[in-house]
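All protein chains but one are shown at their positions in the complex.
As written, the chain order gives the labels A and B, with residue 1 at the start of each chain.
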Amino acid sequence: MSTICITGMGVISAIGHSVAENRQSLIHGICGISSLELFPTKYAGLLPVGEVKITTSALQEKLHAFETGITRTTLLALHAFAEALADSGLTNQQLLADDTALAGATTVGGMCLTDELYEDANHGSPGSEYLASYDYGSVNIYLQQRYGIGGIINTFNTACSSSANAIAYGARLMQQGFARRCIVGGVDSLAKFTINGFNALHILSPEICAPFDRDRKGLNLGEGAAFLVLEKEEDAAGKKVYAKLTGWSNANDAYHPSSLSPEGNGPFLAMQGALGGARLQPGDIDFINAHGTGTENNDESESRAMNRLFGSPPAFASTKSNTGHTLGAAGAVAAVYSVLNLLHQELYPGLHFRHPIPETGLVPVEAYVKRRLQHVMSNSFGFGGNCSSLIFSNV
Amino acid sequence: MKPLFIHRSACISAQETFGVIDLDKPRESVDNLLRVIEPEYRDIPTAILRRMGKAVRIAVGAALDLLPCEKTDGIIIGTANGGMEDCIKFLNQVIRYEEGLLTPGNFVQSTANSIASQVAMLGNNLGYNSTHVHRGLAFENAVIDAVMMVNEFPGTRYVLGGVDEISAYNYTVDCLGGWFSTKPASSGDLYEPGNPVSMAGEGATMFLVDDCAAGALAQVLAVTTLHSNNLHAVKRHLQSFLESQPAAGEKIDLFLTGENGDPRLLPSYLACEDVAGNETPVARFKHLGGEYPTSSAMALWLACQVLQQQQVPANMMKYPVTGNVVYRKILIYNNYRGNQHGFMIVGSIEHGSGA
Partner (left out) sequence: MDTETLKQQLKEQIIKFLNLLSVKPEDIADDQPLFGEGLGLDSIDSIELIVLLSREYGITIQDPKEGRKILVDINTMADYVEKHRTK
């Protein structure tokens, strides 16, 4: 079974438009959550969000992407994808090959264009330029066409665990002979549709989120994209290898459509499964990049699951207090950050934490620190009980 | 790839495919739509049924038909649009109530993974759970996922399905996009020359799959996908796919084509018919279930029916067939909107493993 290596990365989020920028922000505890400026909404100024501070037309200019019907979601994906490709040094010939796959993810797709979709779906218009852009597949179909990627193309939507599943899928395609290399990741952009959906569930915080804090009030939505290039160890000879993807697992909480079981069964099984796949023991994990959204439900359930599995959990923190919850991109963004943890042997502070949750007593990393790390676990838990866990290891 | 064995299947479609199966006298479209015949959902508690939009209802209805007494290790679903009806209902609320106080039920049900999640909740299934949403290849990607799961975890068994529904989103938007038409037409005339477009359909097709031949109905021997607008590339891909199969020399007994009445797509269907062999019987299915992104799931179900019954309903045959055909190996081809191509080879169990 080939060892899966990460040879390229790209990320764009509220805390930076590149891997390097994101890392600097993480080191310095920069919070990218602020007021929404991107589109008119009743909630601008009321609900803080992790907006990528670059307009859609500026993205188009920067990326030379003026195709009819291109959406912000696709542009964010393109931005991170292009960075990852350049970083990996994959050749054009390799991209065109039928053994190069792309496994991405999104929960919004083109529905960032909430008003346009309303018009188109309700006969209100003669048809906008976005008719072929609304669905989830539109993002990766664009990337495939722009780059001519010759192999399997897939898009996942398992809510907040979408891109973690895409990453695992890419690795599995490679290990089972369906692909030789795979570009994996995910994207989501802020959308009136999603803001209103989450707000209707009363899980958005009117303040900046405080993952694992006793007084947390909910999550902040964010947007962003991240991609990683996965290559087999034998193909990566002579290339820089950032880290290895050594474990992955997916389990379902099967409890409720939009909340996790109090005991955190799905999270527990996902983390346990990833350890099994990586042939590691709980004690081998040096750091957990937690899902930690800042909702009452997630953070308590996740904490319980960590306590159950690890007894005494290792260092952990969530970066959602830096970037907001980027939904379909969350798993991939966290993956990039986990690779940075390993590459630079460092931990970033979890922001806005003051008091532990009384029922579970866990305290995240609160200050930047250099630390010897061999294995990092990254968790993504979503609506529909979809729970996924990835393990990255040092080369 | 190692074969994926299909043990049970259930299909809710515009035809009599659920419960008593009868495809000999197909029902025709109504108002240019091939809407599903919904069964009575006896296995879905009303407390849960009340919330479900159609995509979730038909998917869960089909899945539960497979599940009594069966242990399953996970749920793998392909759906391009998920619960689009609920999506539009929530979207309409957002606009009409000007982002005021909104009910969250539609939002939660609209998420694409609500199908797989609901099946998991009803079966208390804490195993692997994935939702593939890559438009016209969502089901093929789900099949590949299932193939990989049984390889990684021998002895495990999964619910594998493809679902999509007709809703304001994919019907109105698709009419505006030139994929369907509101000009009165019938599915009975779908393949007539001069027919300008395809016809919207919907369906939920579920399979119970694993890596064990004993007791299986059929096996998926191979699956491949391609993104291309180039006819020659499609032909080459199919040629190379067939040549790379372990039993490459064996003939294909039936070419099950996704030909759908849309003249823009006909060239690639004819080209692939050519590759499949001039003597190979050709059967069509889109007049039965209609056009929707995961219709290849219905094609797989039909292939299983043909392999078991050893006959193809006359209304499906494109050309007259002379003599008796023994159906052992079926090639399925679907082209979604010109640039997404999915191919599956399905074999009978007596046919032997393709590995």
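Everything that follows uses one rule, which is that contacts are C-beta pairs under 8 Å (C-beta built on N, C-alpha and C of every residue); 3 or more make two chains touch, one makes a residue touch a chain.
Everything numeric in this text was worked out from a predicted model, so none of it was measured.
Among B:101, B:214, B:248 or B:326, only B:101 touches the chain left out of the display.
Among A:259, A:307 or A:345, only A:259 touches the chain left out of the display.
Interface note for the absent chain: among B:49, B:212 or B:321, the touching residue is B:49.
Here one chain is not drawn; of A:201, A:340 or A:391, the residue touching it is A:201.
On the side of subunit A, touch with the chain left out of the figure occurs at residues 200-202, 256-259. Within subunit B, the residues in touch with the undisplayed chain are 46-47, 49-51, 101-105, 108.
The rule is short, and it goes like this: only the chains that are shown with their structure count from here on.
Centre-to-centre separation between subunit A and subunit B, using Cα means, comes to 30 Å.
Listing the residues of subunit B that touch subunit A in their complex gives 1, 74-75, 80-82, 87-88, 90-95, 98-104, 107-109, 111-114, 116-118, 120-121, 123-138, 141, 144-145, 147-148, 151-152, 168-169, 172-174, 176-177, 225, 227, 339-340. Of all the residues in subunit A, the ones that touch subunit B in their complex are 41-43, 107, 111, 114-115, 117-118, 120-123, 125-127, 131-132, 134-138, 140-141, 144-145, 149, 152-159, 165, 169, 172-173, 176-178, 192-193, 196-197, 199-201, 250-258, 265-266, 269, 382-386.
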